[in-house]
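For reference, the structure discussed in these notes is given below.
For this view, one protein chain was removed and the others were kept in their places.
Naming follows writing order (A and B), and every chain is counted from residue 1.
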Amino acid sequence: MSCDQARQLIHKLQSLNPTLHNSDFLLTWDQTDENLRAVLLVAEILENLYAANVSTRVFDAGLAVSNFRDQSTRTRFSYAKAANLLGLTACDLDESKSQIAHGETVRETANMIAFTAETIGIRDDIFLGYGHAYMKEVAAAVDEGFRENVLGQRPAVINLQCDLDHPTQSMSDLLHLQSEFGSLENLRGKKIAMTWAYSPSYGKPLSVPQAIICLMTRVGMNVTLAHPEGYDLVPETIEHAGRFAEENGGSFTRANSMADAFADADIVYPKSWAPVNVMQERTELLKSGQSDGLADLEKRCLEQNRSFMDWQCTENLMKQTRDGKALYMHCLPADITGVSCDTGEVDASVFERYRLATYREAGHKPFVIAAMMMLTRTRNTADTLQQLIDKGTPRRPS
Amino acid sequence: MSCDQARQLIHKLQSLNPTLHNSDFLLTWDQTDENLRAVLLVAEILENLYAANVSTRVFDAGLAVSNFRDQSTRTRFSYAKAANLLGLTACDLDESKSQIAHGETVRETANMIAFTAETIGIRDDIFLGYGHAYMKEVAAAVDEGFRENVLGQRPAVINLQCDLDHPTQSMSDLLHLQSEFGSLENLRGKKIAMTWAYSPSYGKPLSVPQAIICLMTRVGMNVTLAHPEGYDLVPETIEHAGRFAEENGGSFTRANSMADAFADADIVYPKSWAPVNVMQERTELLKSGQSDGLADLEKRCLEQNRSFMDWQCTENLMKQTRDGKALYMHCLPADITGVSCDTGEVDASVFERYRLATYREAGHKPFVIAAMMMLTRTRNTADTLQQLIDKGTPRRPS
Partner (left out) sequence: MSCDQARQLIHKLQSLNPTLHNSDFLLTWDQTDENLRAVLLVAEILENLYAANVSTRVFDAGLAVSNFRDQSTRTRFSYAKAANLLGLTACDLDESKSQIAHGETVRETANMIAFTAETIGIRDDIFLGYGHAYMKEVAAAVDEGFRENVLGQRPAVINLQCDLDHPTQSMSDLLHLQSEFGSLENLRGKKIAMTWAYSPSYGKPLSVPQAIICLMTRVGMNVTLAHPEGYDLVPETIEHAGRFAEENGGSFTRANSMADAFADADIVYPKSWAPVNVMQERTELLKSGQSDGLADLEKRCLEQNRSFMDWQCTENLMKQTRDGKALYMHCLPADITGVSCDTGEVDASVFERYRLATYREAGHKPFVIAAMMMLTRTRNTADTLQQLIDKGTPRRPS
């Protein structure tokens, strides 16, 4: 059953010409439509093979290195699971246990960790203006290393969240939408409200809303972005979203209130993030190690947040959505009023109604990451997948 | 030879009806006799296959997640070894590196770490009244996740030590006794003295003595528990021990001195633990983050301990045991007088005589954990084991 499904998806995959082999996955907006489509297809195929208990261990050895420069549970585990699904061994670079502190160059470290590595997953979302640049630097370093015979293979750099994009999240979100609405085609013309929401916390990255507006406009959705004054996103992502909407037959609009964004929405994604100027100031303070300034900035930021406490995803607001039944989405963990905080992004009853759906949304991530690993690290991914089915090794005893 | 032995044990296993599949291993006293017997048999089979250099890699992929909420060497390594023996990849949830701190619900975290996980091993022995409850909460969460199609499989929660029980330890201890005395049957009527012993340390969990009195009474042993006033165990475990003694033809008695407990004992298990009221007070202080109170409590506890410095397993006391040759047991590390502390649980000469035996005792643990993993995660464990022998893949080059 699931194998039949997988075979059909492999057939679709064969009609695409992805260009990810020996490359990286950093920003969705730098990827062709076929690359994005291929990642979704391979993730779906892997999910089907998982359900059919067919082993997807395509590597007999190899490391999947990771470097988390910010805390992570979900993505850390998703990366480890993706590696395990494919037969790679996850190996985390803990910068605090290394000699990296003292002036070792990024290009040197990149090569040192990359002998026998197939992938390098990086989370670097704390420093606005630096995270994506760091990933590009690592990619350039392993490129040189491969070219100059330092490395026996070209490890793929996979963005596990940077200052600009969070592609493993947004691609999982898209897979979730495809599953909930039946097909990618069915998403055309659907309205998704990506809105800021109040949280009693500070400094959440901008990468999720940026990822969502830049990806959902690619599939012809009508994307509405809403946030209080001062909570703008990085301008380049706004431009991409506008362009993609135009190119793909959807729309990208701005709203000044949650209510406007929620009106007739098919999907809502209410989530807190930090004001862009706070993130910039924070980056400077972190880089120069000024902890006094950071404490003061946090205080000001939380005060500013409090001015917008009415930006909450309440039952009343949900009633304004399409038939009162918009799909609620979140990258988790959500700040749930009365559950994880006194007042937060979402009413407890709203969250509870969609709780299991958000878990399923998150459940796509290991497979999306594995898909990125396969497409960057195998030349004929469709053939390799077909061979897995033909071989039919059980993943586990029944 | 070892394969022949394994075949005979598989034959025995086939006559049992264990009910562990898609379930958890939390407390031995909630398990049927057949379940306990099955765990011992599977552990023995795996030990034989290990010795015969037959690969026991039954999983081609899958994670064995762990969450150690207290320090651990032995059990951490035993869990990693068990996972490795079966082909699973150990993956530790380091709560300090995660976003869990801020109000994320247990049920959410449980699902987030469980996509593709076969087992979740948990150590949570610090908080009296909470450890077992936490494990049940995780088990309920993955139960819901599996039922509601969030998870593709139902990961088994395995208790790696809680506030009530330490089943991987006590089952290893039982396997050790079976090996030392020739059979489980030979243990009937043997006297085991589970006694408190002096240690210059503070706050050792109650789970080991509780585990021992509740498990050894299951196999018809005469269990004597001895401790100074105030060092009582959790009442429910005393009740279980009494009931099991009655049901299984052994006895459960209390003694007020080490000497009384040691008299004619076949086995002695002298070990320090904290007074139950200290553990309760400590739990409250830890939960409310009162470090001053903790320091004061530690001081009082250590003073109280010093009143019972004569509770030491000395050569003289050992002479009172059966023929002066009782088997000395310990879960390690022991507080050895003149070796690891000035005055501790056991005389250096006593410990040295049984040192290698205690190492062998510990050596069963990886196999016991692997047995729990197999019985919870494979439907026909006996068949799966038989197939391993038939296949006969070498674990390593000879």
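One rule holds for everything that comes next: contacts are C-beta pairs under 8 Å (C-beta built on N, C-alpha and C of every residue); 3 or more make two chains touch, one makes a residue touch a chain.
Worth saying up front: this structure is predicted, and the values here are computed from it rather than measured.
Visitor: Pick from A:93, A:294, A:341 or A:356: which residue touches the chain that isn't shown?
Guide: A:93
Visitor: Going by the contact rule already stated, which one of B:106, B:184, B:276 or B:332 would touch the omitted chain in the full complex?
Guide: B:332
Visitor: Among A:4, A:33 or A:108, which one touches the chain that has been omitted from the display?
Guide: If we include the chain that is not displayed, A:108 is the one touching it.
Visitor: Determine and list the subunit B residues touching the chain excluded from the picture.
Guide: Interface with the chain not displayed, on the subunit B side: 50-51, 55-57, 68, 71-74, 76-78, 80-81, 84-85, 87, 89-90, 201, 332-333, 335-336, 339-341, 355-356, 359-360, 362-363, 365-366, 393-398.
Visitor: Quickly run down the residues of subunit A that touch the omitted chain.
Guide: Interface with the chain not displayed, on the subunit A side: 58-63, 65, 89, 91, 93, 97-100, 102-105, 108-109, 111-113, 115-118, 144-145, 148-153, 377-380, 384.
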